[in-house]
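Showing chain A:
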Amino acid sequence: METFAYPQFPSDVSSVHIGLFKNVTNAAQLKQRLISAATMPGPEGEQERAAVNFAFIDARLICSLVHLQTAIYQAILAHAQGALRTRTVHSEVLWALSPSTNITDAIRRYGVSDTTESLILVRIGAQGGTSVETQMASIVKGDLSSLESLPDIADWTLIRKYHKITAPDSKKSVTDADLEKSRALVVSLVAAKGVLS
Partner candidate 1 sequence: MPGKIRKRSPLKLPDKPYIALGLEGSANKLGAGVIKHAPNGSTTVLSNVRHTYITPPGEGFLPRDTAQHHRQWAMSVIKDAIEKAGISMHDIDCICYTKGPGMGAPLTSVALVARTLSLLYNKPLVGVNHCVGHIEMGRQITGAQNPVVLYVSGGNTQVIAYSQQCYRIFGETLDIAVGNCLDRFARVINLPNDPSPGYNIEQEAKKGTRLLPLPYTTKGMDVSLSGILTSTEAYTMDKRFRSDGRADDGDKDIITPQDLCFSLQETVFAMLVEITERAMAHIGSKEVLIVGGVGCNERLQEMMGVMAQERGGQVFATDERFCIDNGIMIAQAGLLSYRMGFQTPITKSTCTQRQVFRTDQVHVAWRA
Partner candidate 2 sequence: MQTSSSSTQLLLASSTLISQGAEAASPLRISKVFKARLHPASRNDAKNSPDEFVLLKYRFNKQYRHPTLDGTLTKARVTGEARAIVKCQRAGVNVPSVRMVDASEGVLGLHWIDGKSVRFLLGGGAEGEEEVDESTVEDVVDEEEEEDLLAGYDISKGTIYTRLVGRDASDEAVEEIMQKIGTEIAKMHRADVIHGDLTTSNMMLYHPRSGRTDLVLIDFGLAYTSTLVEDKAVDLYVLERAFSSTHPASEDLVTLVLKAYEKTMGKEWKSISRRLDDVRLRGRKRSMVG
């Protein structure tokens, strides 16, 4: 897990923890847990919601760390300006990642699904959360990995489809330059989402 500090944001959202899990085996169960936590009543519900208080992101759709960070940044910015389009800053990250303005769409596509094998957990909160990593590990069954492997997990067929990026000529092999350009475009699309359309 890695932690990033954004001192310019209000203290309750100035710290970002990102954990990447590979070989996740409990995705379906995790998804169910999220759904039930949302409606669970009483103090038990509070506790459960706190336990799963993360943004859960399908890592196949993230092409670089900068891509993810861009979405996180725009989400925190919206939060700081009182301009969230979704209920929480965590769901806002999913919204920012998705090309669609529909939040249900965003969660369905970018969130955890029954078959997710590589999963990213993001916690946006106050500084000094040393227990965050433990908390992540306690709910996800998988191997905590380095964020540097994000580009290798990326599923470009899916990313191109969602962002409507024309695939490079199938006859030619995809060059590094092509990939670099596609990554840059995806980052732009996420950063500018609020002002596109």
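As a convention for this text, contacts are C-beta pairs under 8 Å (C-beta built on N, C-alpha and C of every residue); 3 or more make two chains touch, one makes a residue touch a chain; residues count from 1.
As a selection rule, all candidates are chains of the complex that A comes from, given by their letters.
Keep in mind it's a predicted model, so treat the numbers as computed, not measured.
Here chain A touches, in this complex, candidate 2 (chosen among 1 or 2). By the touch criterion stated above, chain A contacts candidate 2 in their complex at residues 2-10, 66, 69-70, 73-74, 76-77, 80-82, 165, 175-177, 180-181, 184-185, 187-189, 191-192, 194-196.
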